[in-house]
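What follows is a short report on a single structure.
Note that this complex is displayed minus one protein chain, with the remaining chains in position.
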Amino acid sequence: MTTLDREQQVLDRIDRARRRRPKVREERITMSHGAGGKATHTLIEAVFLDAFRNPLLAPLEDSACLSVDGARLALTTDSYVVSPLFFPGGTIGDLAVNGTVNDLSVAGATPLYLTAGFILEEGFPVADLLRVVASMRDAAAAASVQIVTGDTKVVQKGKADGCYINTAGVGVLSDAVSLGVAHAQPGDAIIVSGPIGDHGVTIMLARGELDIEADVVSDTAALNGLVSGLLSAVPSTRALRDATRGGVATILNEIATAAGVGVLVSESDIPVRPEVRGASELLGIDPMYVACEGRLVAVVPADCASLALTALRSHRLGAESAVIGHVTADQPGLVQLRTAFGGTRIVDLLIGDPLPRIC
Amino acid sequence: MCLGIPGEVIEIVADQPDLAKVDVSGVKRLINIGLLADDRPAPGEWVLIHVGFALSKIDEDEAAAAMAFLEGIGQAYEDEIAALRESLIE
Partner (left out) sequence: MRFVDEFRDAEKARALAAKIAGLCEPGRQYKLMEVCGGHTHTIYKHGIEDYLPESISLVHGPGCPVCVIPMGRVDDAMHLAADPDVIMTSFGDMMRVPGSTGSFFDAKARGTDIRMVYSPLDSLKIARQNPDKKIVFMAIGFETTAPSTAMTVLRAQAQGLTNFSVFCNHVTIIPAIKAILDSPDLRLDGFLGPGHVSTVIGCRPYEFIARNYCKPVVVAGFEPLDILQSIYLLMLQLAQGRAEVENQYGRVVPWDGNLVALRAIGQTMELRPYFEWRGLGFISHSALKMRSSFERFDAERLFSVPGVRVADPKACQCGEVLKGVLKPWECKVFGTACTPETPIGTCMVSPEGACAAYYNYGRMNRQRVPVTIERSRP
């Protein structure tokens, strides 16, 4: 047996080990469980999916698709624990509205109604609450959704870091569309709607711990307009995701795992702002794993790629859309990146937690 | 850990000569230039940054020489490939 054969045997063994049922080994929750990477996925599968198991939950998409008396609805929920609450480009309120709207949009639904539950820390300035709420009002108006019910709780000083927001959102699913990462097929093009990593880097810098100044703002935005433009032009779109915690790399891995396909992307095709790149190089982090809050990842059939790009680029929020790679039949379950240098490497799910609490 | 990144010195902090503001691709940070006390960097010069300190100046002549070597190899390679291609046309 040659060395290459022996190496392949080991790689196969590892692949089998990776497909084993996930288990949470830690006794206590760590920040990794909230980072959007491997630990988060394991927690979701081993704890939540295991306990609540049902066919509607199983796809683990951003929204659940429900059928109620013939009406097709999408339902989603999210919590926002970002620190600081106010940052260049937006507030926790913007994230709450836009994030919920986006989870519904990427399911192919028209977002309609949101809930807003607030957990407020004793001592939190009312003036700050007014700012948060005003930004939510404006974001909701911009996204054409209404906040129709809510809740308020106050906890003792030290227990909530100012303000936490929980939301739920409901929207109407169009019959014409059936989106899901499991639909991805070899040959499909993978598109990103703009430069990646803006939000995560903005938050890191806004925390003020790193003494870095840069001209980066959060990309938080409601993507429902962008999505409907894309879906009208390309109804055969296979999947849509918004790249939040865990970044674009996480979504690529979700595609590869859910559809049992390989993914190959090209480093030089992935749009990244120079400042985001500079900050990432300085800190030794990879923009592929850094959160966005207003970026779409779309999987479309190869022959629809240019149509998709045209549709996206004609919208303000998609002006810098680009094809970053393709779905392949090669090495299913694995995401590969062709580096600018010409070599190839794997892009795995995030381990650990380089950017705690960014959304 | 060995992470060192090149950055351009923008300015030396007025009342703290050991501190300088550097620019890394549009991102600015204050770093300590105390390790370069024997050869203080001036605005416009480039330094290697490691865990908040400048470890070394980047010598532009050496960088240009390294590039020239690589260009040379690249050109020789291109010439060879071109020659190879031409010889395939029979």
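To keep things simple, chains are lettered A and B as they appear, and every chain counts its residues starting from 1.
In this section, contacts are C-beta pairs under 8 Å (C-beta built on N, C-alpha and C of every residue); 3 or more make two chains touch, one makes a residue touch a chain.
Computed from a prediction, not measured in an experiment: that's the story for all the values here.
The omitted chain makes contact with just one of the residues A:Q8, A:S67 or A:S236: A:Q8. Residue-wise, the contact with the chain that is not shown comes from A:E281, picked out of A:D78, A:D94 or A:E281. From the options B:V13, B:A42 or B:A63, the residue with contact to the unseen chain in the full assembly is B:A63. Contacts to the hidden chain, counted on chain B, fall at residues 1-6, 8, 24-25, 32, 34-38, 46, 48, 50-53, 55-56, 58-60, 62-63, 65-67, 69-71, 73-74, 76-78, 80-81, 84-85, 87-88, 90. Where chain A meets the missing chain, the touching residues are 6-8, 10-11, 13-14, 17, 25-26, 28-32, 38-39, 42, 209-210, 274, 277-278, 281, 283-284, 331, 334, 336, 338-346, 348, 351-352, 354.
Here is the rule we go by: only the chains that are shown with their structure count from here on.
Centroids of chain A and chain B (each the mean of its C-alpha atoms) stand 35 Å apart.
By the touch rule above, chain B contacts chain A in their complex via residues 3, 5, 7, 24-30, 49. Listing the residues of chain A that touch chain B in their complex gives 210-215, 274-275, 277-279, 281-282, 284.
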